[in-house]
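For reference, the structure is listed below as structure tokens.
Of the protein chains in this complex, one is absent; all others appear in place.
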Amino acid sequence: MSNNFKISGVVPPVVVPDTPDRKLDVASYERNLNRMIDAGVDGLFVLGSSGEVVFSTDERREEVIRESVRIIDGRVPLLVGIIDTETERVIEQGKRAAALGADALVATAPFYALGGATENEEHFRILHDELDLPIFAYDIPVCVHTKLGWKMLAKLGEEGVLAGVKDSSGDDISFRYLCQANAKAGHPMSVLTGHEIVVDGAYLSGADGSVPGLANVEPEGYVRMWKAAQAGDWATVKAEQDRLNEISHIFDVTSGLQGYAGGVGAFKTALWLMGIFDSNQMPRPVKAMEGANVEAIRTVLAENGLL
Amino acid sequence: MSNNFKISGVVPPVVVPDTPDRKLDVASYERNLNRMIDAGVDGLFVLGSSGEVVFSTDERREEVIRESVRIIDGRVPLLVGIIDTETERVIEQGKRAAALGADALVATAPFYALGGATENEEHFRILHDELDLPIFAYDIPVCVHTKLGWKMLAKLGEEGVLAGVKDSSGDDISFRYLCQANAKAGHPMSVLTGHEIVVDGAYLSGADGSVPGLANVEPEGYVRMWKAAQAGDWATVKAEQDRLNEISHIFDVTSGLQGYAGGVGAFKTALWLMGIFDSNQMPRPVKAMEGANVEAIRTVLAENGLL
Amino acid sequence: MSNNFKISGVVPPVVVPDTPDRKLDVASYERNLNRMIDAGVDGLFVLGSSGEVVFSTDERREEVIRESVRIIDGRVPLLVGIIDTETERVIEQGKRAAALGADALVATAPFYALGGATENEEHFRILHDELDLPIFAYDIPVCVHTKLGWKMLAKLGEEGVLAGVKDSSGDDISFRYLCQANAKAGHPMSVLTGHEIVVDGAYLSGADGSVPGLANVEPEGYVRMWKAAQAGDWATVKAEQDRLNEISHIFDVTSGLQGYAGGVGAFKTALWLMGIFDSNQMPRPVKAMEGANVEAIRTVLAENGLL
Partner (left out) sequence: MSNNFKISGVVPPVVVPDTPDRKLDVASYERNLNRMIDAGVDGLFVLGSSGEVVFSTDERREEVIRESVRIIDGRVPLLVGIIDTETERVIEQGKRAAALGADALVATAPFYALGGATENEEHFRILHDELDLPIFAYDIPVCVHTKLGWKMLAKLGEEGVLAGVKDSSGDDISFRYLCQANAKAGHPMSVLTGHEIVVDGAYLSGADGSVPGLANVEPEGYVRMWKAAQAGDWATVKAEQDRLNEISHIFDVTSGLQGYAGGVGAFKTALWLMGIFDSNQMPRPVKAMEGANVEAIRTVLAENGLL
């Protein structure tokens, strides 16, 4: 696949609503997508880590892609996560996503089995050979427990293997080096940050855009931040980030929850309280937030004018 | 599913041969299974971490189970790994394995998404509710990055949720506590160690058996060790373990390989050199061992009388 | 220093009592040492991780060594921990300990600054060159965050650089390989396990002895276990370990405590409840156990006949 797909700006990773009995809540999903598109986002990334990809059966993944294609209807590019353990399984996910209408595919390093840089590089080369859509490398060591080296990513970009990188590594040094190397090589890749709390720093580092989960809750702010960054108005960029970070305390005002339950759970609970989702149900084996945790999130939303 | 499935003794995790073009090499596979059954193993565990489970598409997994059922033909129990990221996907794997003839199912903690003890416990409870076969918890933090606490495992055993534990945690303290707690509870679970280098210590700790990958290479030794342990002949147990550990240096005489490539790669290369496998091919994106690494393994095998 | 110091059997790491105002409680300390010597231990290890070494100023360390030499009075060998960050500082600790009468010195890998195997090996070679006492390598990655490779340890033993190893790595595979390599080399080193919960497995692996913190609480059991192991009576070894492990639940019946506070805190609280220590005071910044945690430990001791 030739590497001429470019994307920049705000590309939220889409949070997926469940009905109480854990079906895809299509009506809520449609509201969420339309709201972000109306706010001016530049693309949508479905079946990412926040998009329940690893909780979803293949059938459910297909439903999510199909509904996304239908709802988006070409208004913005659709990036689809093809997250699975090792190469052959990822290829299968990629072929299904391509057949259903994805515009680009987002794959992590292999996980579960232990490997290293050699296997990671080979993995992306094979994906590029086997799949007919642009490939984004999704660098998310907190989930896959391996960090993609910036030198390898830059090389794969220069060779046309990768169309871009979605960086959720939490390693802003590596990200900075990647942006500089990509710029030196003539900017072949779209380099996006998933680091929603410091998007401003990533833009200053040279990022082409962001993939902020929090944009499900407040898309307008991320859109404004991107426009301000494009205009070189860094005071506005920073002020907008500061403001969004106040909303992000939905992550840390709850208690007794770990990882996904507290993170994506906060998004779902906020969207439910805001009337965009009809439920804050979570996929098994995760429990939906209840009681004081819901109230704590309600308070954050109220304090930030979101209710 | 009632929890009255018991297994003890040696239950090797089966290494899977690939043809050079990465199809399942059924003839080699049959030789490997028959050789272990003839040596007297007490069960076989397919689609474990060493059994390429995460490298295998669902179709390939089905082929492995189907061929295993055909070859084993009821001679020993068949445990099948149903390794996938989160609960709904694991349930699907479990239903397929059950339909194809597995005797028991082996599931890890959820992985990729971040969770905690609450999610782990709920996960096994759901698997028990949804699947009609005995469930073994597969404790393998090196792959799933979460450790199953022995208190939780013992409780789930006592309640009949788990039929057993396959411990590959590398934590012999936790294993010891688990064995003692299981014994105190009337021994509801079969507790197996995957720790092939210190099976002797695990037997002394009270393990019901072992799941040693190295038994693909040398099954007789592990069978003798188990019989000696049953007879209380600990000098023989230790001597046999010492001898097997010399063979295990196939893991550390190679260079330039990490994780799966050096571990399962060593098994495949040894089985190929010993004439049991027709190739040492590895699944993508892993490369098969070559050159000096193959020769280093050949030397270990020769020094230990296996060629 | 020539490497002809040998030690085997039970060598408890000595827990240190504090007065309420955090002075060394010499009377309690003397009771604790004499009790262990009377029980038949084969040596004592002071200023180990459980011996408050990193909490102690140099002056306090000197006081501990001086009192230990006085109390022990040659009845058993005295091993002294010379724990400090990097080589020059460790040498200073070693010279002071040697001058005060230590029989052997126990040093970890360097810590805080990031290094690797090259620096670890060089470190022990320098210690051997600069210090006039036998050197034991203390393998404790949970504290120093680097694992000493068994091949390097075996090599340093064979070359006479190391007199022994005190293994608190929690890696029983590496320990097993080390014991086998040391035996093959003619057994130049004394290899001791710090793994108090699975000393039985370590003895079966070929350990020369153990360094169990729990022997401060119940020294007789560890002495009996060692004698049984020497006699090849593995049923007794296992039964004794099982019994000691029941006592070890003093570690896991408390709540709200982490690391040192719950581990060494449990030892101190048990020794206080048993009348050997006059207080369960902890060094700053750690708080002494109180209330329900003390009662939980009292219950474990009572159930095991130690009150």
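First chain written, first letter: the chains are A, B and C, and each begins at residue 1.
Operating definition for what follows: a contact is a pair of C-beta atoms (placed from the backbone, for glycine too) under 8 Å apart; a residue touches a chain by one contact, two chains touch by 3 or more.
Every value quoted in this text rests on a predicted model; they were computed, and no experiment measured them.
**Student:** For the chain that's been dropped from view, list the shown partners it touches.
**Tutor:** Per the touch rule above, the missing chain touches A, C.
**Student:** Going by the contact rule already stated, which one of C:122, C:159 or C:246 would touch the omitted chain in the full complex?
**Tutor:** Checking the options C:122, C:159 or C:246, the one contacting the hidden chain is C:122.
**Student:** One chain isn't shown here. Among A:185, A:198 or A:306, which residue touches it?
**Tutor:** The single option touching the absent chain is A:198.
**Student:** So which of C:4, C:57 or C:255 would be touching the chain we can't see?
**Tutor:** Here the residue in touch with the unshown chain is C:57.
**Student:** Which positions on chain C touch the chain that was left off?
**Tutor:** Listed in rising order, the touching residues are 49, 54-58, 60, 83, 85-89, 92, 110-116, 118-120, 122-123, 126, 142-145, 258-261, 263, 283-287.
**Student:** Using the touch rule from the top, list residues of chain A that touch the missing partner.
**Tutor:** Output for chain A: 151, 170-173, 176-177, 180, 195, 197-198, 200-202, 204-206, 232, 234-235, 237-238, 241-242, 245-246, 252.
Note that only the chains that are shown with their structure count from here on.
**Student:** Using the touch definition from the top, list the chains contacting both chain A and chain B.
**Tutor:** none
**Student:** Which integer distance in Å separates the CA centroid of chain A from that of chain C?
**Tutor:** The mean C-alpha positions of chain A and chain C differ by 49 Å.
**Student:** Identify all positions of chain A at which a residue touches two or more other chains, and write them in rising order.
**Tutor:** Where chain A is concerned, no single residue meets two or more other chains.
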